[in-house]
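Have a look at the structure that comes next, please.
With one protein chain removed, the remaining protein chains of the complex are shown where they sit.
Think of it as A, B and C in the order they're written, each chain with its own count starting at 1.
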């Protein structure tokens, strides 16, 4: 028990900040008069996230530590991904602050602190050193997300989204947990490092492989990759826009954090009977490769047919998950680096796009892409910003999206043998994605304005848009800004326990 | 003076540039610009000739383009041949410039006409001065441009448009042969220079096969430009251009460029028996072929055009028979008498405003200058003794005979007979008998008559530079004194004289005295007559073969492009689009379907895993 | 000194200034937009003239740290450092001058653009930045970056300011070129990943110096090199375009606004030539040999296919589009020859076609503006009403068919000269294209300018006349080329003639580049 008190709790400062913010906001929400606007709560939550971000940044130079019997690790990997999670969370909270559904925004306070809880879950995932904490923290994120999806109690779309999310999420959780139970059974421990060591001597390769597949399918729910991608469009469409933005960025990042923590730690050195007897992960590489390829293809192709902006961005996010999974499948030395850069870029470009979509939904009550028509005429800067985000999502150079995607490409082809097929699939599906991204540009710039001019962007959204635009441009033109940060983690040499 | 030879083509170029820029303002004065420019050219050319008389060959080169270590040069050279040609070209051009002042008077685009004439003269002089094949090719095409522009001068006439296009394209076909031959030759000799090529021929660097091939390819260019069979069809159509143009370009100078080219490359041809044979045969066949067509044409300019083709065939025959001098000699005399004939024809057309000889007649009195001058030209071309044409034609016949090709010799004799016949058919129809046209016909102004008189004098006099009697000045000049006149059997001259007189007699009987009915041929051999009237159906043959084939391939490719190439693209985009629809439909909104898909995915992975004993690959 | 950065990015100033101009103030926009293209022109000409007088272009190289992708202990310090690098040699300089000249002329020709002029000019300038950058870039990443700038700018310019089917054309452009770029990106990624550098010179060094093979971070087998070159060539074949990947070009030529086509046909297609020479021959000379035959055959196919199709088109823009296909075949022929003459011919042909295509589309723009149609069957006898215009059009046709003394001939001559050394029979087949070129260009241009004035066209004119004044119906008036439009046309003709008459102008800057390249080829 002594450990609990002697542990270096300051290592968890960001988590404490987020937790405290959530609880304080919860309490304020409780005692606040009903008719008062909850907008400041969302701003407060965003401030909390920013504070946690600063705290995390301040801890970057610290040596890796692990406390509480290795259940909580603060290594470079945790810090790096917490930066992304917190940045994404803070930006999503800005969207929450300006969330204006037509039935009124009474639940904004709830929205804000539920999102903080979800964020906390995601952060804990990044720091987990134990199967148990990993599971609990990812579930914290997932369960909070269910609530976020169904927050508009009176809107059927929101209800339906929440229900579908719960059902699919429950199945995913069960499958993942089933896989975890086998891993536990083969090793008798829940500590990731111990598991990795124990697995090296295991003589049950088949059960291990089964566990691998179960975990992979379970995790693919969080990533929204094939074969567990189909829930995403429905949930993204039904959920409130800030929640969708949060899912597409923070949940996805958390999913990849989980993927890396779990698979790289446990399976990288596990024995196998395949092409690479020394590593189950490498043996299973073809499986992951095929899934990544399918995800890119399905996400990009089906997106071609969408007219709902949120749905379109949902398919696009599936596609991006595919790119990321491809980066994982390559298993090069640049794997974690390239995923980090990509996710960072993705935070900016995707939340930026969602911020503008949120404004359009707020103003027009619909998310049909015709709502973008003629935006350039009335709000040229807004249109330019959205154009920038879309070009970035499409991976056009001069934006963050290109730098990130290029690094993924490097990762794909630097290995021996290179993943040329996967790289080609990625390149070709990127071109397919041009069609729907540029279709939005066509709406923005070519179509005549049909609706009344939109009002000016409210403060929260404009802050988010400006920050995202700056981020997108900065990484696009001065990528060293991001790579310098990345360099501080020394290619995550301290990742393995 | 020779080092300044490059200024010769420069004056007409200046004229072209000035008239293009300011011609609209200067209007009638444009003619003087052109006339003065060509006169200066002529004087310079005479200077060059004089310089060459006292000196030897002069050549100057500058870098035109470097390709790696290879340097392509541009420059000029003054040899006996081109000094001579310079004078001929500049002189005829000058005369035509003067003549046009009267002929083109009143035309809306008077200055444009002079600008184009300037361009053509520049190109022609440039062609003559070229010291290498590439430069020759460049000017070769530029003279084609001048010809094209001038044929299409009456651009609003559909016929002129078609003729201009045809002239350009038909000669282009020949040019491509030239182009290919030239480039092939380049990689054999690493140079375009005539001298280098001759050296390569001389020292055997050039294999006999390659010599023949390149010589024939280049000859294809000459065929196109000189209207030789089978690429002759553009030349009669080119008569759509103003008549002075026909005189200058399509009689005296440009069409003779083919002859000039072969002459300039003569050592290359001499090295190949087969090439020489080709040249001779094409020349001989063309001579008789065009002459037969000329028999039945009713358009005064077309008769002259076919006659030109036929005469060019003669020159080719001379070249092919190895008599370079005879060819150039005939080229020179032909330039004068054919220009004369054309200018006279122009004068006739100017007077009666028609080109159809059926609608002329009895013009002898009305055109007191033109008619005798035309007669002089006709006598000269028919080879009547003492006229220039007699001497040069005699040389060619002698060359053919001495070369041993008896068939070609008799072919040429037959062509000579036909020539005198159709020329006098023309003469009698136009100038004798009763007038078959209404309205007044007046003699042309002095600006037109003057040049004709000069040409008339030359049509007689130019024959005496190379005669069996007074010596062979031209031959010695062209060969730098190495010329020795091979004595031809005397009977050849007699035969030539006889056939030309017989031709004239026949024409007189048929069209002058009318003792032989005019429909003698058409009545006896209607098909043969029709064959000639329709120019042996060559045009139709091309239309139904080459043009149809190209058109067919083009249509086929259009379908390929639209349906196959685009079809594949459509297929791909359609497939993606269909996949998008299918994927979108598959997303049916049922949460349990989504779960089922996942489980199915898991099941597939597990089954594969189980079947492959664990792992892929 | 950041001469090249200034050269490439100076139009940016125009974009920024344009942002502050009122949308409706078309006069200022036109003025400003045109003025913004002048600085790169002046700088490019300055560099060109200086290089003629012995100035070493290497002195202009710029290099700044940009991004370090990875810093693993087992790499050298320089590995995976991507720098912002610009640098030019004679080859790039030629294309930069071409771009700068056509940029200014296209801006002048944009007088005819009436709608949304502000946005139009901003994107036109962006396009120019992209094109200049492509040629000035000294490393692959920046090359690609600028290339994609042109992609986006072209998409918007075609899609917004084009004809009736503009969006379809824009998407066609986007997808074909996007696929080409994507393929290129994969190749670039492989090269960068496996050598650790994106700099052309360093890549060249790493790939060729057998001693340096050890420096390769991951081995690049001989087979892989063939694949890489194949990918590069395919990517550029789309952009050239080579048959059968040409359909997009036809649509863009027809639908895009004429000043944009001036730049597109004039410069953008030439990026493919540049890429094939710089990367194909420059980086993989030995492997290129294996492809040379196929490239030459493809070139001949392009020449004949484009020419034969151009024969049948009713629409002048279609004729010009297929003629572009045909002319780009000559570029392939030159490259396929793989000797000095051939490569030089490919470059010459690119520059020449750039000038000629720009001239043609400048005139097409005027024609569409005056008569409202470019349908050959509906036009005729235009030389009567518009003599000056017709004169220029005829000059363009003559240049298209490769008349000696004009630029097109020099390109064709040198390219074919090259191929005649290596593959004479094939070259002879390709030379037949010269005949077809004459046929299609004369057919199109003569049908428009020569012959009878067509009835339908008269009625168009009549309508116009009726509007202006009832009295002039019988005497239809079309405004001939005006001074403002004639200036760019005149400049282009002057350049075409200059190149045609004295090609050494272009050959001189190329000399050293070619020498290096031939050394690489071991010839």
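Heads up, the rule we're going with is that contacts are C-beta pairs under 8 Å (C-beta built on N, C-alpha and C of every residue); 3 or more make two chains touch, one makes a residue touch a chain.
Here, contacts and distances are computed from a predicted model.
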Complex minus one chain; that chain's UniProt name from "Trimethylamine-N-oxide reductase (Cytochrome c)", "Heme exporter protein D", "Ferredoxin" or "NADH-quinone oxidoreductase subunit K" is "NADH-quinone oxidoreductase subunit K"
Output for the hidden chain's shown neighbours is A, B
Among listed residues A:44, A:238 or A:479, the absent chain is touched only by A:238
Among A:143, A:290, A:381 or A:473, contact with the omitted chain is made only by A:143
Among listed residues A:160, A:337 or A:480, the absent chain is touched only by A:160
Checked against the full complex, the residue among A:13, A:189, A:364 or A:415 that touches the missing chain is A:189
Of the candidates B:490, B:574 or B:589, the residue in contact with the absent chain is B:589
Note that chain A touches the absent chain at residues 131-132, 135-136, 139, 142-143, 146-147, 150, 153-157, 159-167, 169-171, 173-175, 177-178, 180-182, 184-190, 198, 233-234, 237-238, 305
Listed in rising order, the chain B residues that touch the chain left out are 584-585, 587-592, 595-596, 599
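Here is the rule we go by: only the chains that are shown with their structure count from here on.
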Of B-C and A-B, the pair joined by more C-beta contact pairs is B-C
Per the C-alpha means, the centres of chain A and chain C lie apart by a whole-Å value of 43
Chain centres from averaged Cα atoms put chain A and chain B apart, in whole Å, by 77
In chain A, the residues touching two or more other chains are none
Where chain B touches two or more other chains simultaneously, the residues are none
Chain C residues touching chain B in their complex are 175, 243-244, 246-247, 305, 308-309, 311-312, 339-341, 344, 381, 383-384, 398, 401, 403-405, 409-410, 413-414, 416-417, 420-421, 424, 427-428, 431-432, 434-436, 438-439, 442-443, 446, 449-453, 502-504, 507-508, 511, 514-515, 518
Chain C residues touching chain A in their complex are 65-72, 119, 141, 144-149, 151-152, 155-156, 159-160, 167, 171, 174-175, 178-179, 182-183, 185-186, 189-190, 192-194, 217-219, 227
Within the complex, chain B is touched by chain A residues 163-164, 167-168, 171-172, 175, 205-206, 209-210, 213-214, 216-217, 220-221, 226-228, 230-231, 233-234, 272-275, 283-284, 286-287, 298, 301-306, 432
